[in-house]
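A quick write-up on the structure given underneath.
The complex appears here without one of its protein chains, the remainder shown in place.
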Amino acid sequence: MPKSSKTSKAAVKPVVAKSAKPQPALRAIKGGMAKPAAAPAKAMSQKLAPVPADDAPVIALNLPPAKLSPAMAAYFRKCQDKLGFVPNVLVAYAFDMVKLETFVAMYNDLMLGDSGLSKLEREMIAVAVSSQNRCYYCLTAHGAAVRQYSGSPLLGEHMMMNYRAARLNKRQRAMLDFAVKLTAQPWTIEEGDRERLRRAGFTDRDIWDISAVAGFFNMSNRVASATDMRPNTVYHSQAR
Amino acid sequence: MPKSSKTSKAAVKPVVAKSAKPQPALRAIKGGMAKPAAAPAKAMSQKLAPVPADDAPVIALNLPPAKLSPAMAAYFRKCQDKLGFVPNVLVAYAFDMVKLETFVAMYNDLMLGDSGLSKLEREMIAVAVSSQNRCYYCLTAHGAAVRQYSGSPLLGEHMMMNYRAARLNKRQRAMLDFAVKLTAQPWTIEEGDRERLRRAGFTDRDIWDISAVAGFFNMSNRVASATDMRPNTVYHSQAR
Amino acid sequence: MPKSSKTSKAAVKPVVAKSAKPQPALRAIKGGMAKPAAAPAKAMSQKLAPVPADDAPVIALNLPPAKLSPAMAAYFRKCQDKLGFVPNVLVAYAFDMVKLETFVAMYNDLMLGDSGLSKLEREMIAVAVSSQNRCYYCLTAHGAAVRQYSGSPLLGEHMMMNYRAARLNKRQRAMLDFAVKLTAQPWTIEEGDRERLRRAGFTDRDIWDISAVAGFFNMSNRVASATDMRPNTVYHSQAR
Amino acid sequence: MPKSSKTSKAAVKPVVAKSAKPQPALRAIKGGMAKPAAAPAKAMSQKLAPVPADDAPVIALNLPPAKLSPAMAAYFRKCQDKLGFVPNVLVAYAFDMVKLETFVAMYNDLMLGDSGLSKLEREMIAVAVSSQNRCYYCLTAHGAAVRQYSGSPLLGEHMMMNYRAARLNKRQRAMLDFAVKLTAQPWTIEEGDRERLRRAGFTDRDIWDISAVAGFFNMSNRVASATDMRPNTVYHSQAR
Amino acid sequence: MPKSSKTSKAAVKPVVAKSAKPQPALRAIKGGMAKPAAAPAKAMSQKLAPVPADDAPVIALNLPPAKLSPAMAAYFRKCQDKLGFVPNVLVAYAFDMVKLETFVAMYNDLMLGDSGLSKLEREMIAVAVSSQNRCYYCLTAHGAAVRQYSGSPLLGEHMMMNYRAARLNKRQRAMLDFAVKLTAQPWTIEEGDRERLRRAGFTDRDIWDISAVAGFFNMSNRVASATDMRPNTVYHSQAR
Partner (left out) sequence: MPKSSKTSKAAVKPVVAKSAKPQPALRAIKGGMAKPAAAPAKAMSQKLAPVPADDAPVIALNLPPAKLSPAMAAYFRKCQDKLGFVPNVLVAYAFDMVKLETFVAMYNDLMLGDSGLSKLEREMIAVAVSSQNRCYYCLTAHGAAVRQYSGSPLLGEHMMMNYRAARLNKRQRAMLDFAVKLTAQPWTIEEGDRERLRRAGFTDRDIWDISAVAGFFNMSNRVASATDMRPNTVYHSQAR
């Protein structure tokens, strides 16, 4: 224990306090009880504890934040209210409102929109894909989501470490086998792979969703790795 | 080694001819006009030349097309007018308007929006990434785009086959080295890699754009491979 | 294996309470010995709660437990006293006293014996190597150890997810680069690699220790993966 | 997405025009007729259109051309007459008549000699193998051959990009699966792999031929990559 | 480690004669009596170009030998008596008696102790694993052991070069398939892999032993590669 981690203790504290209320992640946000006003990014930084070294800067690129659009300002406030923080991926994209809004739109549709896959299943794909790509940001943020949605800290660890170690039902195992193969060797996916999903009970629309979520995290993993994106430290202790 | 190439002339012709008209798959959607059970494919085939086997169906999933939203109907018309066809990736996403619109929004911002990277450079990244992932759809569609933007059929082939064989300037070589490394081993990208881009003249915003485009095609490659998405055959002969 | 980690005690406490009863696998072993003197393990079994499904059975091989040798019985008691549980890897090896004792002897010398590497550094190697090999058992048990020794939950996560994301000093980075390269492509290690360690301040004896620890976990990862060894669930919540 | 492709027309033209004339590199050799110290490259450039940057020099090694043997002089003339050019691979080997002649003899036997495989099938193997090895020269030259023999520009693209995307019959699919596995992991080929070919209708002699063609391009791909061999630019526009 | 391999004595003889004297590195440990160059190498050097000392120093780390413990001194003498030399791996570990003794204890239990696997089978695993990891030390030392135990120089070569080329019975093939998969991709081992071993006739205890031996050589290969450990040259000519 050579390391004195006094500074990080403090930083973690509010997080721990916050994490006492398990929040159902982004679902809560969608509820959308718009709180009024406040200048977005600025107001936030006044309210938040000093950022621990690990997640500052949020990315390794020097991109001055843009003025949040009204929609995004409202969205950030909603995150703050419901989650207690704004996910750093949003902070990272906030240098450009078009990029932020298209990212948020695609993310929310894929991960929170209507689908034959449960939200937990989509998060499981997110983490298994991110594990294949060894993406620190996404493993952290979505590992927490798996823990929260499932209520099982173990499941989060399995997805992060090696999804094959989890005791999954056939459906979820087939889903993750497909997503991880698609991640590692996309050029080898063929009709036989889709057939395996159908035999596990997935519809063609489900197959699209599995593919789209796996694809999305193959994108996000790379944006995060390319920019050294740092997850909010609060994630680490959530739902343990 | 000597072979006469006379016989192949005829074969190429029909492809070009066909490409002047919208493909059948598209037309069902483009109509937007919910012809209920009115066997849309049939109606189409009466008006059009037979569909070449290679791009029908557009994807290997059975996803009934949705009614195009006004924005998307207009966009498809614009494609038809300017390109002479609607890219099959749009046809593929047209089973769900939210998914189609978010995809189009992200795509157009990344590939056509304001950036320190030229449109050609963004297409070069698209093809080099898709080559790493051996994605038939994206290599075809974006290979054509590289040929068109550059006016160089050679450059398109280089990007498709092995970008290292192209005689690129330092800037573009550094850009593609980063994008391909990010594709193949995203977990190994570090500050040194970003520094190499900066030394080649890229700004931090440029680095974001390189990363975002590379990330986007890592997503698209996987959606395309997962669904066996077929490119419009017209691409193959474009700008040769 | 027992480590005195005073600060972590508190964190572990609730866990200890939960794990007040022996895991089934351990109990099975204990049962195996119809000996009167077998009190210590028995005492344990009275205190422990039912085991969650995830770590039972401890391995996927049916190997009847042997009678613990006096030395090993004492060692298991010590684990129980100091840690509040017996690590499942010990339970797994307990079908054969020679195998258990040689494993314990090598483990304790490598991980707890005299070395120019701190105990934390040795655990960091253990986790980075286990991450390369995606070993569920070792990531779990030694991830907890990194958290405990460092007092930094973050460092544990970094080692598990991608050690390159951690903000390490030169020494520790060089150490992990060597250990992970040795894990992934041992045949490519050459004098240049050792020289890099020397330049980072390591002695030749340190280089042996880095190699030996990395080697040891390449062994343990494989024994654990081959047998589907399950970590004590208590690890997951330790030192978060 | 819409882009006008008008600008690319002009660019393609010169390539086609040029292809009607022998390339400079060839001419030095084709002379074969000992122009002694007549600074070959220079002399050539006086008579011909400027060499397109992409295929000059033919290789990145400075190997002065040898005097063509009578057999090779005749062969080069035949190439010129039938193809309109001498393939650059021949130009590359022409620094040494023994090497050129043995290469030509092996090539012609394998690719044009008697076999249970059609010439098209042999070219399909050539391209699928070259795609696995990402060989710019061979993909270009043999991609053109697939287009010519098959009359299908599509088939050429499939072989180049990802043979799994082609809609092949069982025989051809089995043939390419074997050739590509043999390319990527030759040490894993076993009786089961040969049996799969036999079940797809291949004789033992056919299996030899598949292996020999795949082997040959594993050689050629490496000679081409090692020397940065550049394909005649004329190939790119052939049989599109 | 000492094995009585009577059959191989004859073949080994000239070698044994040469190796009747301690190697330089060992000598340092045993007595430190700096004798000048031994004769045998000299004799050789009269016929051939001077042979570089392939196995000196034994490792590329400067680790002064410790005084041998009585047990280890006896063990080294036994090696010398039975084998005619002390294996360099023991010389390498002899800088620290605890490390040497724990290594010897684990090695002897695994490779020479009671098991459902024959000693030859354990050596076959050692070599197949070491071939996957391209470990010069272990291939040399254990390749010799396979030749000795089997009386088949061929089998040693098969294990070293590509175990798939050996004509093995089902049992031994299944055993090596498992060991090599466990070496190359330990994270993919699952119940199906264990089931395949059971179907080939292995008990659960046998599966442990296969795993433990494969694991052990994954450790030893890495210690050897990390330290550039050099095998006693005598191995090369043993039992040919």
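As written, the chain order gives the labels A, B, C, D and E, with residue 1 at the start of each chain.
Here is the rule we use: a contact is a pair of C-beta atoms (placed from the backbone, for glycine too) under 8 Å apart; a residue touches a chain by one contact, two chains touch by 3 or more.
Since the structure is predicted, the reported quantities are computational estimates derived from the model, not experimental observations.
K.L.:
Of the chains you can see, which ones touch the chain that is left out?
P.N.:
Looking at the complete complex, the unshown chain comes into contact with B, C, D, E.
K.L.:
Which is it among D:103, D:149 or D:163 that touches the chain not included here?
P.N.:
Reading the full complex, the residue touching the unseen chain is D:103.
K.L.:
Can you name the residues of subunit E that touch the chain not displayed here?
P.N.:
On the side of subunit E, residues 7, 10-11, 48-49, 51-52, 54, 131, 134-136, 139-140, 151-154, 157-158, 160-162, 165, 167, 228, 233, 236-237, 240 touch the unshown chain.
K.L.:
I need the residue numbers on subunit D that touch the omitted chain, in ascending order.
P.N.:
For subunit D, the residues touching the absent chain are 60-63, 95, 98-99, 101-103, 105-106, 109, 113, 133-135, 178, 182-183, 186-187, 189-191, 194, 204-205, 207-208, 210-212, 214-216, 218-223, 225-228.
K.L.:
Need a quick check: the contact residues on subunit B for the chain that isn't drawn.
P.N.:
Against the left-out chain, subunit B lists 162, 164.
Quick note on the criterion: only the chains that are shown with their structure count from here on.
K.L.:
Tell me, which chains sit next to both subunit B and subunit D?
P.N.:
A chain counts here if it touches both subunit B and subunit D, which gives A.
K.L.:
Common contacts of subunit A and subunit B?
P.N.:
C, D
K.L.:
What chain lies farthest away from subunit E once each centre is taken as the mean of the Cα atoms?
P.N.:
B
K.L.:
Looking at subunit C with subunit E, do both copies bring the same residues to the contact (over half shared) or different ones?
P.N.:
same
K.L.:
At what distance in angstrom does the C-alpha mean of subunit D lie from that of subunit A?
P.N.:
48
K.L.:
Could you put a whole-Å number on the gap between the CA centroids of subunit C and subunit D?
P.N.:
Roughly 56 Å, centre to centre.
K.L.:
Where the CA atoms of subunit A average out and where those of subunit C average out, how many Å apart are those spots?
P.N.:
30
K.L.:
Give me the residue numbers in subunit B that touch at least two other chains, ranges are fine.
P.N.:
134-135, 187, 190, 228, in rising order.
K.L.:
Classify the inter-chain contact topology: is it line, ring, star, complete, or other?
P.N.:
other
K.L.:
Can you name every chain pair that touches?
P.N.:
A-B, A-C, A-D, A-E, B-C, B-D, C-E, D-E
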